[in-house]
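Of the protein chains in this complex, all but one are displayed in their positions.
Residue numbering begins at 1 within each chain, and the chains themselves are lettered A, B and C in the order written.
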C-alpha cells in the first residue's frame, strides 16, 4: 500500500498547482463561473494541451499519458482546491469509463482536449451536460455513448456555479459496455476521483481559514489564538489528515489492488464527502459575517462541498454499499 | 401545557433536596453502594416515612399522596442528582404500574415503605432485583406479580454500583393487568420517570464541573476561562435546558394529556437519555486526570448515565418508537 | 383574559386580517387591533401586556405570511432600545410612529472591521456646533433601503478604551450624506446593505443616552436582538419551508430506515428547542426574565438551522443542489450562526453570564482605542 507521494507525483502536483495559480486564480474563477460558458475554454484547452491532463489516465496508445489513478488524484486535488470551473471532472469521469471499457474511438479526442465529455449516472443531473460534446449514459445495466447534439438538454440552476448541470433526454446511443464488473469498477474509480477533488476542497478551505485566523483581530487578539477557533481548526486538520490518507489508499487500490477498490471507493465517498462539507461549513462559519457575503470566496467552497457530497447520489448510498461489502 | 414548576412543586423540590443533602451526601452514597445491601435502609425508610415519597403517586385511598407525575419528576430529579443508591426508582416503577392497573392490595405496602418492589421488563436485568420483596414481571402481553421469595435470583456485577441488578427466574405469579393500553401507559410513564432522574444527573454533573472550572488553575488561569472548556460547558448547558423542557412536558402529558404521552415519553428517552450520557462524559473528561480516579465522584455520574441510557433497552428502541408515532 | 383566550382571539383576528399586503397599512391595522407593541407601555402606544402574550401572538402569526418584515428591526431592537434608554421626548417622537408602521428603522452597529467585536468600530461622530457630524461605513444592515431612521453607534472618543468612547444616535436615513448600497450575500440575494456616511449631520436631540455611554445602550439593543431571534418574535411565515419535517416527510422515501431515523433526529432536536423556547416564555410570564439564557436558545436555533438544511440536502441527494427551495435553504443556513452574534460569542455569553465562569483575560478593555489592534492585520 502506498500512502505517500513519489517525487514524480510531487512534481506533477507542483506543476498543476502553479499552472492553476497563474491561469485560474479565484478572481478568475468568479469571472468564469458567471460568464456565458460558465468556464474558460482557454484554460481547459491549456489543461489538455500544455499539461495533457484530460488524457492523463488515457492509455498511451490512444494519445494519453497512461498514468495511474494515484496521479489523477494528485491532479484532481489541485483542480478541487482551485475550484476550477468547467467540465474537467466530467470529462475525467468519461475518460475513466472509456479507458476501462477499452473504447478506442473516443479516447483520442478526450486526450487531446477536442472532445468535452460527461457521464450521466442520473440523466436528471448531468454535470456540465450543456458543455459536453459527448454524453455517456449509465442506465445501471449498460453504458451507452450519445453525441450531445442528438440529446435534448436543459440547463439547471445549480447551487454551485463552478459546476453547472443539465437535464438530459437522449436516444439510446451506442453500447460502450454492459459488463457488470467493468461498470462497477468505473463507478468506484469515479468515486475515488471525486474524493480526490473533495480532498483539495478540504485543504484549500482549511488553508483559507487558517490564514484568516492569523490576521483577523477581535477583542484585541488574533482570532486564531482563541481556543474556540483554534480547537475547531485542529479538528478540521484531523479530518484533512484522515481524508488524505483515505484518498491515497483508494487511489492506490484503483491502480494496484482491484480487490480492495470497492471498499476503498465507498469509504472514500462516505468519509471524505462528509468531511469536505463539514470543513467547508466550519471554514465559512469561522470567517464570521464576511463569510456570508457573495464577494467573499467562502461560499464557493461551501457550495462546491455540498454539491460534491450529493454528486453521486444521496451520501447514504455509500454507507449502504459499505455495509454490503462488510457483509453486515 | 405546563413547563414551569408551581410554588408547591418548588417547595417539594427544596424539601427533597435538603433531605438528601443531609441524609445521603456523596460520601454517604459511596459508603452505601459498597455496603452489603448496596444502599441505606434507613434513608429509604425515611424517604417513605417522613417524606412519603414511595407513595407520592399512589392514590390516597391506598395510603399514598395521590400526586401527579409532574411532582414525581421533581422528586426523581433530586434522587438522580444525588445518585441515591437503592431501590427507589425500581419501587417507583412498580408504583406506577400498580397505580395504573388499580391494584389495591400491594399499593399500601409500597406507600408506607414496608414493601420494596421492582419491575422486570427484562428478567435478565432487573433493577434492584435482590433487594425487592415483590417483582412485577412484564412479559410484553401481561403484567404479573410474584413475591420475590418465590423467584430464583442471581446478583449481577453492575457497572453502576449505585443501582444493582439481578437476573430473575420466576414462576408465573398473579395477573395484574393484560390491558394493552394500560401496559403501554405504564411503560411510557416509566420512561418519563427515568428521564426525570437523568435530568437530575445532567444538572448535578454540570454543576460539579462548572464549580471545578472556577477553582482549577492551569497555565496560570482558571480552566473555566479557556474557551476550550467554556464553550463545552455552554453546550452542556443547552442540553440541560432542553432536557428540562422535555421532562416537564412529558410529565405534564403523563398527568394531563394522555394523547401526547406516547410521543412525549419516547422523546424524553431519546433526547434526555443521550444528553445525560454526553454531559456526564464531558463533565468527566473536563475534570482531567482526577476524573479518572475511583476516589473522585465523576465516574459515578458517568456510570449512572450509561446504565440509565440502556435501562429500558437499547436507546434505538425509543427512536424506532418515535418513528412509528410520527407515522414515518 | 387568560392566555388561551388571548391566543384564540389573535387567531381569529389573523384569520380575518392577515391578507392585507401593504406593509404600512397592515401595521396601522395591527396597531388599531392591539397587536403592535404588545409588551410596550400604553403611554407610548403599546398594550402593556407581557412577553407571554407577545409569544402567543407570534406563534399564531407564524401560520401566516404577514407583511411586517421591514418593521422587524424597529420593533425588535430599535424601539425597545429607545423605550429603555431614550428620553421621554424621544419616546414620544419615535415610538408610536414605529408601532403604526409610519417609520421603518434599521440598526447601524456592525462594520467591516468590527464583527463579533462590535465595540471596536471606527465610524466616528464629531462635535459640530450644537450637533454632530458622522463619517464612516456600516455593514449588515437589513431593510436600510426602506429605512426612515437608523439606530447608529459611533465613536466619539479615541483616547479612551474602546467601550468607553462610543455614543448612540438616531440618524435620519434621508440625509443626503447617507448612501445605501445593497450587499449581495451568499444566497445571491441582497438581504443586507452597506451604508456610507459622508459628513452626515445629527442634531444633539437625536443622541440616545449619554455621550460616551453608547456601549451601555448597545448592550440593551443586542440583548433584545438575541431574545427576538430566539423567540421567533419576528412574525415572518414558516409555511412552505422546504426543509421542515413535514416537507421532508413528504419528499423523501421514508421506507428507507436510514431516512426515517434521520427524520426522527430532526424531530427530536426541533422539539427539544421548541419546548425550551416555550418554557422560557412561560417563565417570563411567571416573572422570571430569561436574560442571557436567550443566548443559549439563539445558539441552539443557529445550530438546528444548519443541521436541518444540511440534513435535508444530504437526504434529498442530487436534487438538493438544483432544486431552488433546497438550494436556498442550504445557502441561507449559515445566516443565523453569523448574524446577531456568532455561535462562539453566544457560547461566551452563556459561559460567562449563565454559568458564571471566569472571563477570558482581556487586553482590549484598558488600551486607548487609538493604540488598539482592530480589524484585519498582518
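What we mean here is this: contacts are C-beta pairs under 8 Å (C-beta built on N, C-alpha and C of every residue); 3 or more make two chains touch, one makes a residue touch a chain.
Since the structure is predicted, the reported quantities are computational estimates derived from the model, not experimental observations.
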{"item": "Touching partners, among the displayed chains, of the absent chain", "value": "A, B, C"}
{"item": "Chain not shown: contacting residue from B:264, B:284 or B:328", "value": "B:284"}
{"item": "Residue among B:103, B:160 or B:241 touching the omitted chain", "value": "B:160"}
{"item": "Touching residue (missing chain; options C:148, C:198, C:213 or C:261)", "value": "C:261"}
{"item": "Absent-chain interface as seen on chain B, which is shown", "value": "122, 124-125, 156-160, 165, 212, 215-221, 226, 228-229, 277, 281, 284-285, 288-296, 298-299, 302-303, 306-307, 309-311, 313-317, 319-320"}
{"item": "Residues in chain A touching the chain absent from view", "value": "1-4, 210, 213-214, 221-222, 224-225, 227, 229-231, 233-235, 237-238, 241-246, 248-249, 267, 270-271, 319, 322-323, 326, 328"}
{"item": "Hidden partner chain, residues of chain C it touches", "value": "257-258, 261, 361, 363"}
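One rule holds for everything that comes next: only the chains that are shown with their structure count from here on.
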{"item": "Distance between the centres, which are taken as Cα means, of chain C and chain A, whole angstrom", "value": "39"}
{"item": "Interchain centroid distance [CA atoms averaged], chain A/chain B, Å", "value": "51"}
{"item": "Shared-contact residues (touching 2 or more other chains) in chain A", "value": "226, 228"}
{"item": "Residues of chain C touching at least two other chains", "value": "344, 347-348, 360"}
